[in-house]
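To keep things clear, I will list the structure first and then write my remarks on it.
Of the protein chains in this complex, one is absent; all others appear in place.
We call the chains A, B and C, going by the order they appear; numbering starts again at 1 in every chain.
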Amino acid sequence: MPEMNMLKAINNALDTAMAADDKVICFGEDVGVFGGVFRATSNLQEKYGRARCFNTPLVEQGIIGFANGLAAQGSKPVAEIQFADYIFPAFDQIINESAKFRYRSGNLFNVGGLTIRTPYGGGISGGLYHSQSPEAYFAHTPGLKVVVPRNPHQAKGLLLASIRDPDPVLFFEPKRLYRASVGEVPEEDYQLPLGKAEILKEGDGITLLAWGAQMEMVDKAAELAEKEGISCEIIDLRTIVPWDVETVVESVFKTGRLLVTHEAPLTGGFAGEIAATIQQRCFLYLESPIARVTGLDTPFPLTLEKEYMPDHLKIFEAIKQSIDY
Amino acid sequence: MPEMNMLKAINNALDTAMAADDKVICFGEDVGVFGGVFRATSNLQEKYGRARCFNTPLVEQGIIGFANGLAAQGSKPVAEIQFADYIFPAFDQIINESAKFRYRSGNLFNVGGLTIRTPYGGGISGGLYHSQSPEAYFAHTPGLKVVVPRNPHQAKGLLLASIRDPDPVLFFEPKRLYRASVGEVPEEDYQLPLGKAEILKEGDGITLLAWGAQMEMVDKAAELAEKEGISCEIIDLRTIVPWDVETVVESVFKTGRLLVTHEAPLTGGFAGEIAATIQQRCFLYLESPIARVTGLDTPFPLTLEKEYMPDHLKIFEAIKQSIDY
Amino acid sequence: MSTTNKATIVHTPSFMDGDEFRVPVFKLLKQDGTAYKNAKLPDLDRDKALRIYRAMLFTRVLDERMLAAQRQGRLSFYMQCTGEEASIVGSTAALADEDMIMAQYREQGALAYRGFEVDEFMNQLFGNDRDYGKGRQMPVHYGSEKLHYMTISSPLATQIPQATGYAYGQKMAGQGHCTVTIFGEGAASEGDFHAALNMASVHQVPVIFLCRNNGYAISTPAHEQFSADGIAPRAFGYHMKVIRVDGNDILAVYQATAKAREWAVENNKPVLIEAMTYRLAAHSSSDDPSGYRSKKEEENWRDKDPVRRMRLWLESKGWWSEEEEKQEQETCRREVLEALKRAEKRPPPDLDTLITDVYETTTPQLIEQLEQLKSHIRKYPEAYPKGVKSLNAAKEGGENA
Partner (left out) sequence: MSTTNKATIVHTPSFMDGDEFRVPVFKLLKQDGTAYKNAKLPDLDRDKALRIYRAMLFTRVLDERMLAAQRQGRLSFYMQCTGEEASIVGSTAALADEDMIMAQYREQGALAYRGFEVDEFMNQLFGNDRDYGKGRQMPVHYGSEKLHYMTISSPLATQIPQATGYAYGQKMAGQGHCTVTIFGEGAASEGDFHAALNMASVHQVPVIFLCRNNGYAISTPAHEQFSADGIAPRAFGYHMKVIRVDGNDILAVYQATAKAREWAVENNKPVLIEAMTYRLAAHSSSDDPSGYRSKKEEENWRDKDPVRRMRLWLESKGWWSEEEEKQEQETCRREVLEALKRAEKRPPPDLDTLITDVYETTTPQLIEQLEQLKSHIRKYPEAYPKGVKSLNAAKEGGENA
């Protein structure tokens, strides 16, 4: 199996999807000749022509409006938003349109073919506007699916599943891992299931739950914890909406403890939803409060980015606190 | 003290603010001659002139962009978004600009003078697009304050405080109560504090927490519960961000039980944040899981609106479930 | 590279503002139904002309009756097309029936022309079990897959860039179809308008942007909406073909749209049409225009009634008579009232429709939420009369589409 970094895996997934189905069309700012500012769409225009891979004008609300219409027509648009921080001008088209298209029409029309790809997250010296993790904004919106891969293998399999899913999907790519995360990725076409969490490591002391780039932090923290004799169960949520409640509940029934971590600010972040659900479902099993290790309730900083990030040490400390509660 | 309905109280607050400070400027779609589609800005143009109360073109991103600039210049814009459902085209200007203006400039510039008023919520046969309760989208955004009044007296006092607050404030008006809620409102200028919850009724069996139009549902549910001998403590959160954690924590220390209700969908709603915080702060005091009574995880319907709404009966049932846990 | 290499050069700093030129208004018919001198009328055979006129008349009658029904409290809300029938029906008639229409909300005439049945209108208006939209949206949010009429969405202007995307798909499909998107001069202020026209021009798609400039956006008059001479000059910013037409002149609208469509489909290029018209009715059943405009202004425009103008033309051709008019009005009225009665009696949509169509396959969480709701309704049946009906409807089965 070839080794690929995450960008290559994403590029490969797009290539695979476009080869298999000529209704798949990729576009966004700079995705044409240039192949996107991160090069996720490299060579696709060359291979599939300008009609199926092209630059758009610089207008996110237009990109998603266009994509909604194209999906309603029966095509499978894969729209790139250059940074997740710049998805907000398209918020109305996503929240009021993509998410509600099927419901409001009684299923006469739908934009199920739509996939929106966008790089998210910190750790790349991006400051306020190249670091945000906006998944929770979308998670509060019935009708959308929200997917975040943790490594190249997942990225290809989940992206292919997203493109072929009959509902509109937001696919958040952890840009810190674009080149940093390298792994084996099958050349062939494969899909990983949406809506299913993955248990990466079994344990019985505490459940550690995260997604995307935070999985790396969780792994490191678990290593530290295991050294102190704490057995960690690690779960990658993979799909934020609809999320796999049962897998998490089962795990917490076993461990009695849960820690959730994300980069986004604490207040209103998706860890809150998970904690609220799990305290309800696992009330009698919980041995300590559900812990949240997240970004601060501030915009994203630059110089003190390392201090801001919910890293493995902060997670490790929270694990110990949970155990010692 | 004169009796006013909520619209009149809001109109009176705007009048009071404009009379006291000629930096206060009101605008939005149809707010000029017409006084707004709900008439919240009635007579203000007549009284203060077209320069201080005017119609804008139909473009929410422009209204808030304009308001941000005007606030940065030192004025105190009070922008109306005709329905909260139509605030999303302005989401980028609010999330990326209003919320981060002071932080990103190191306090060289700020839009603290900004207030955004908008009617929210269901119960008026509005279907998908005249019923939404989008407070949670904004609650995940450090830098914003989010305020929701429950009656005319609160509406005037909180709106005046919002207009004069040194941070940008989103002021969500429960439109179901615009004419339905009537009460005594002082003629004079007064403010109610932001960031402070209000305990409306003391009790020791369960804490019921809500805001805005849901307060009415909570009151009715508490009446039913009291008849069955359940003592309810009722809290109006009033400010969603920054929210008054301590008042809620103190209450739950006493009652050992918490129910939170809002109209917005369950997943990612602000009740999740409250539950996550309270289970952490009050872990050893909780006698049953924190209950959430909310809208379904769907867009807002029309014909079956009554069935959809988290009404007093659903709250009453959840209270009993919590007590019987 | 800049696209302005071939611009002329000047050495004095002179400013332009568009007063240098004006977009004229294209008209064919005078209000008395006769043609302007020099006007060459389009080929419109009797059948087509009558199909158009009947759709206009039906729309007028539907609007009158349904506003009355709203006033009687039988309906929660209504919006009239009154005054703009020619812009809507005339443009629709110039399209192929398979062309996609993505409208704003005031365009019921387009559906009437394409054959949406009176019961189909009514079921939507009453949000009953036969409403295609399953009782989720407010009245007038029609949609029809088979008639290629996109379900209306309340947020303004969102359909405009969607039309650009839809038309891109049509171009890729290569079957010679196009998309028409219809919107008000108010909606044209939204950012989505700019996005849509620019992208359509850059990506060369067969889409017709039809702006109904009816003078008002609720209470806001056009001169507080924009300063320019209407919407038309915006086309120059996109190097897009544009025509302005008298929106109350059915033949001018028809011909302008026919030419626009021909050009759009043959060249895969967008066109902007600005139809100058007037909203004769209130904005909606919730609105009262007396607060923001004069009776006199309304009267002036009532004199330009597009339905009457077409009738006079038809009569001058000998294709229509007083008698036929009376009868047709009678028929429309009767059909509307009968359908209204049928629709308001029908049960609400099945309770399950609360959670279906959120996703293609309903999630376990939603199924659980519905189950809880069902047992709650069973516990408090008096509190949820529609809920009980919709539960029972489901049990009785069969009846629901």
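Convention: contacts are C-beta pairs under 8 Å (C-beta built on N, C-alpha and C of every residue); 3 or more make two chains touch, one makes a residue touch a chain.
Just so you know, these numbers come straight off a predicted model, no measurement behind them.
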| item | value |
| --- | --- |
| Contacts of the hidden chain among displayed chains | A, B, C |
| Selected residue (touches chain absent from view) among C:240, C:337 or C:383 | C:240 |
| Residue of C:255, C:369 or C:390 touching the missing chain in the full complex | C:255 |
| For chain A, the residues touching the chain missing from this view | 29-30, 32-35, 37, 54-55, 57-62, 85-86, 88-89, 125-130, 266-267, 296-299, 301-304, 306-308, 311, 313-314, 317 |
| Residues in chain C touching the chain absent from view | 1-4, 7-28, 36-40, 185, 189-195, 198, 201-202, 213, 215, 221-231, 233-245, 252, 255-256, 259-260, 263, 271, 276, 278, 293, 297 |
| Residues of chain B in contact with the chain not shown | 25, 51, 54, 56-57, 59, 61-62, 65-75, 77, 89, 92-93, 96-97, 100, 102-110, 112, 142-143, 145, 166-167, 195, 242, 245-246 |
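Here is the rule we go by: only the chains that are shown with their structure count from here on.
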| item | value |
| --- | --- |
| Remotest chain, chain B as reference, centres from CA atoms | C |
| Length of the line joining the C-alpha centres of chain A and chain C, rounded to whole Å | 39 |
| Shared interface positions of chain B, touching two or more other chains | 61, 85, 88-89, 128-129, 267, 296-299 |
| For chain C, residues that touch 2 or more chains besides their own | 131, 136-137, 141, 153, 155, 191-192, 353, 358, 363, 365 |
